[in-house]
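Heads up, one of the protein chains got dropped from this complex, but the rest are sitting where they should.
Residue numbering begins at 1 within each chain, and the chains themselves are lettered A, B and C in the order written.
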Amino acid sequence: MKSSVDVALRVRYAETDQMGHAYYSNYLVWFEVARTNYCRQKGLVYADLEKDDGTFLPVIESHCSYRRPLRYDDRFVVQTTLAELRSRALTFEYKIVSPDEKVLFAEGFTRHVFADRDGRPKSLAREYRQLLSN
Amino acid sequence: MKSSVDVALRVRYAETDQMGHAYYSNYLVWFEVARTNYCRQKGLVYADLEKDDGTFLPVIESHCSYRRPLRYDDRFVVQTTLAELRSRALTFEYKIVSPDEKVLFAEGFTRHVFADRDGRPKSLAREYRQLLSN
Amino acid sequence: MKSSVDVALRVRYAETDQMGHAYYSNYLVWFEVARTNYCRQKGLVYADLEKDDGTFLPVIESHCSYRRPLRYDDRFVVQTTLAELRSRALTFEYKIVSPDEKVLFAEGFTRHVFADRDGRPKSLAREYRQLLSN
Partner (left out) sequence: MKSSVDVALRVRYAETDQMGHAYYSNYLVWFEVARTNYCRQKGLVYADLEKDDGTFLPVIESHCSYRRPLRYDDRFVVQTTLAELRSRALTFEYKIVSPDEKVLFAEGFTRHVFADRDGRPKSLAREYRQLLSN
């Protein structure tokens, strides 16, 4: 459950602010791109999970520690691990590092529940649980 | 059909970029806030139009001319007019001005069609047309 | 140091996602709008702090707990308090509630340091500290 999946991104101009840094809410967007990629690498296409299985993963908690600023056009890697997988909830952990992994820019986590189309809690099907925890 | 409805906004830090300007895509977001406000002032709550009537207004064209930059914390007013209202499409025009209306920061338009939940074209109900064109 | 400052906002269409919720990173944007407003109510215009005093408040930590989803066009209030003010850092706490304060949608905090234009740590001038802690 602890193998990390990486995705490489680059800071968009849209994501900068007048301080010259990547604005702090964008890290949560990158976390989302990273966990979608995590799921895909594990064989679970999150778009299909919503569409075919009617299972949604609303976020119930987010946290990020910003160590060093990222700037326009910087390349970075988001390393994602599945920190916890329970029947009704899961937690992803993220590290944002330089491509050579020498600099830690930020780290954080997001906690999610499984919900149906109407927001009611549900359990994740066993087959999907097995995919995610491989 | 030409009366203008105003809404006052302020540039968020999130909306700035490293040039110190409001990033150019945010103007389209402000246009959206402005047309929602236009509809509300005319007695049409756009959220209800989607939810109760199953009518959506996807954008088919957007245009913006940027005259002078807006900066963090600047107050501005979006003046919205309904430039065209047909049975299956409508066009909003926008001017972004300083609160005293002496400076024109930007102007543009958005064109929309009426569509049902599945994206198929439909006509706007007569009662809503009358509200919008008042 | 515990008096709360409120700001009322409305969920923009741009801020929704296909789940029909306000997307989770936008809460951090609203926190920013709320702390700018907090400072302004206390007599400190954050834009001037950057421009005139060369003092910046980069975020070093953010946290948010999402209790109930906010949806398009929902009105909500962000209640902001200054939880901690030290010579080189400060912490804001936020609650996002319904206008009648009966529903808690989310709560969180952001931690900031004081930095100069080049990102080096500095102390906040005494006069500004007094304003913020009133």
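Here, contacts are C-beta pairs under 8 Å (C-beta built on N, C-alpha and C of every residue); 3 or more make two chains touch, one makes a residue touch a chain.
Just so it is clear, the structure is predicted and the values come from calculations on it, not from any experiment.
Asker: With the full complex in mind, choose from A:V29, A:A83 or A:V103 the residue touching the hidden chain.
Answerer: Missing-chain contact among the listed residues: A:V29.
Asker: Of B:C64, B:V77, B:V97 or B:L124, which sits in contact with the chain we cannot see?
Answerer: B:C64
Asker: Even though one chain is hidden, which residues of chain C still touch it in the full complex?
Answerer: 13-14, 16-20, 23, 25, 71-72
Asker: Contact with the hidden chain only, please: which chain B residues?
Answerer: 18-19, 21, 24-26, 28-29, 32, 50, 56, 58-66, 69, 110, 119
Asker: Which positions on chain A touch the chain that was left off?
Answerer: Given the touch definition above, chain A has residues 12-14, 29, 32-33, 36, 45-47, 72-73 touching the missing chain.
Here is the rule we go by: only the chains that are shown with their structure count from here on.
Asker: Looking at chain B with chain C, do both copies bring the same residues to the contact (over half shared) or different ones?
Answerer: Mostly the same residues.
Asker: For chain A and chain B, let me know how many angstrom lie between their CA-based centres, rounded off.
Answerer: 33
Asker: Could you give the separation in Å between the centres of chain A and chain C, each centre being the mean of its C-alpha atoms?
Answerer: Between these chains, centre-to-centre, one finds 23 Å.
Asker: Averaging only over C-alpha atoms, locate the centres of chain B and chain C and give their separation in whole Å.
Answerer: Measuring from centre to centre gives 27 Å for this pair.
Asker: Using the touch rule from the top of the page, what residues of chain B touch 2 or more other chains?
Answerer: If we look for residues of chain B contacting two or more partner chains, we find 13-14, 72.
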